[in-house]
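A protein chain is absent from this complex, but the other protein chains hold their places.
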């Protein structure tokens, strides 16, 4: 190249460059920070739902877990976090640079030589020729050398003269053909100005002895640092699935599902075996094998203590199960496997409560229970919390083998605050419609009551219809799920033996009853008011439900489950099994069948029937369906012939659909 | 270089003589220089492409199978080996039996892969599994197809003209074997259930209260 480049010795350009880069980085960061701040405040508005168990949940935590929690506590970023500090510093730097630019003579000079005829004539860029002319005339009268006041100094006169020349030039630039051409092409009425191509780097960096370093620096930046960062970012995004588990773990789970033999029975042990093979554990502890992890998980379930070192490993292994189980659940629901999906959630709660899955899990999840005395002494068959509360406190102490009064009170408190879900109303709902019309987009709308196992049972009909009604305005129709989000988040789980403090709710699974398989990935229900648990509606004291039940004392919860597919195109009844399975406690699940009654819009006949299920008495939903019997029989028959004629071995059967 | 000249004449030469003197230096460049340049570029690209291809093929062949085992296939080759080289003369019907077993397994795998396709596609599209799993699946589909064809060829070799009947029989065997496996699992499933529900049964299988 022939020219010699100018270096940015007067610091004319590089501050601009630096500032641009800074602002490009800072702006999104700042916005993100503000958004986070705003969001966390919004969360706080709901307030943490304080469960009465919170205190006990702290007290009953063993020393080893307390230590572990303190060590691995995630610090929540507040207003004064590191990130905010960085953002502030960044803006300070911008201000400093701005100041340098502002006080830089060279920059100012460069700016003043920029020729803008509109500014000079003080008119808008859209001014017409007439306006231009009149503006020029006005200014030229003011600045014309012949018209200015005589008593001005030489210097003032020169300034005014210069101004006049500029104004004339500006006027010409906008009116005269040649000048205008020059202005448009070169940005100046006199034609091209001197242009220089410079490098936005100070000279000392490029010339003399420093240049090899700069070259090396560029090579390092483009050839090493950039590729390394990009490849690291890429491999990181590639090594973790969208559900947050390692791809190898996800592949392993998918393999297990794919190779699953229908002759196997799915048990919690099988799920634990799978979990122990997770890649995450291999990465955390490369020197240990799946067998060790499996044993540690087992020790956790048996509440066995290990040595100091092993204990920390155990707790980390257990803490990790959370994301692994959600990953497994995602894969298993995608494979449509009902058994494995349900077993995965059962395993989940068994890990959270450090209680193996067994017929007595509901009882054994409670603190202070003497399992041996319980198993030996049980005369009556008590396996549920609800059953437990039919006895008086002294008897409960005997059943559970707790002789210490204060410990018994602890246990009773925990037991009575373990939420149970009671279904009040369930329906398929299409926003803005009274029935589910063919090919519409329905969702599952549930009204539930969070009750305590000690509460006396009462039929859902005790609630007047108003309790279930929701606003049907435009907003509600546009986003039918918003009303469920207005409920407070569920309180912290009572799980003193889980390595970290946790909150969690229910997984909503939907199965097609025709083939008994899962049809969509689970929705996590984590917003529900638990305030009903504070109600004292003790089944041992209430004799007359009729007299003592007041619906206004109870908070009705709303659960809305999006439905993954449109309603079938043909009218008819289609049955689905809905399971709300707690990931936290035993005995908190809800499992019911919900028909989707697809009908034409109700112009001709009113088919506005809703299905009210209650776990207490036989639901009347099924009685109404006689007219659709033929439809279903037909389906049954075709299913049957399918099997008889050809392909159905059980291996294959598991894969149909 | 030519581009120097245009650069100069366009923006500097004409009008602004006072600030810049037009400096044009023209270096004579050999005719071969661009040729060498282009050929180096091309060769390096070709080398890269072939390496990359070889690497991906190697990676594909190293991908683990979707299926946990390949016993049916392995046993067939083992038995065939025994029949051809072993001192103990393996009866021809044993080889046939092993081939039928292999054919039945190939059919089971073909069906299984076909029926899992929508689920695996959704898994991949949702980002629930990684790229590798998807590659493994596509790989497995091709391999299973190949395996099935191989079985038919072997059948034709063992008994010319048998191929068509072989496929029909293998199909029946496949389903019957699946049913037999399910039937045989009844006892183990029962044990698991008894354990799971902590049931106490007497010798007649009745519940003890």
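Order as written gives the chain letters A and B; numbering starts at 1 within each chain.
The criterion applied here is as follows: a contact is a pair of C-beta atoms (placed from the backbone, for glycine too) under 8 Å apart; a residue touches a chain by one contact, two chains touch by 3 or more.
Just so we're on the same page, contacts and distances are computed from a predicted model.
Asks: Among "LAMI_0G06370g1_1", "NADH dehydrogenase [ubiquinone] 1 alpha subcomplex subunit 1", "Exosome complex component RRP46" or "Ribophorin II C-terminal domain-containing protein", find the name that the UniProt record gives to the complex chain excluded from display.
Replies: "LAMI_0G06370g1_1"
Asks: In the complete assembly, which of B:97, B:122 or B:143 touches the absent chain?
Replies: Reading the full complex, the residue touching the unseen chain is B:97.
Asks: So which bits of chain B touch the chain we can't see?
Replies: 68-69, 71-72, 74-75, 78-79, 82, 86, 88-91, 93-94, 96-98, 100-101, 104-105, 159, 162, 165, 168-169, 171-173, 175-177, 179-183, 186-187, 189-190, 193-194, 197, 199, 201, 204-207
Asks: Please output the residues of chain A touching the missing chain, sorted low to high.
Replies: 262, 381, 383-390, 453, 457, 513-514, 516, 539, 573, 575, 577, 591-593, 595, 615-618, 622-623, 625-626, 628-629, 632-633, 635-636, 639-640, 642-646, 648-650, 653-654
Keep this in mind: only the chains that are shown with their structure count from here on.
Asks: List the centre-to-centre spacing of chain A and chain B in whole Å, with centres computed as mean CA coordinates.
Replies: That pair's centroid distance is 35 Å.
Asks: Which positions of chain B touch chain A when the two form their complex?
Replies: 4, 8, 11, 15-16, 18-20, 22-25, 66-68, 108, 111-112, 115-116, 119-120, 122-123, 126-133, 136, 174-179, 181-182, 184-185, 188-189, 192-193, 196-198
Asks: Where on chain A does chain B make contact in their complex?
Replies: Going by the criterion above, the answer is residues 1-3, 191-195, 238-239, 241-243, 247, 250-251, 254-255, 258-259, 261-265, 267, 327, 330-331, 334-336, 357-360, 521, 647-652, 655-656.
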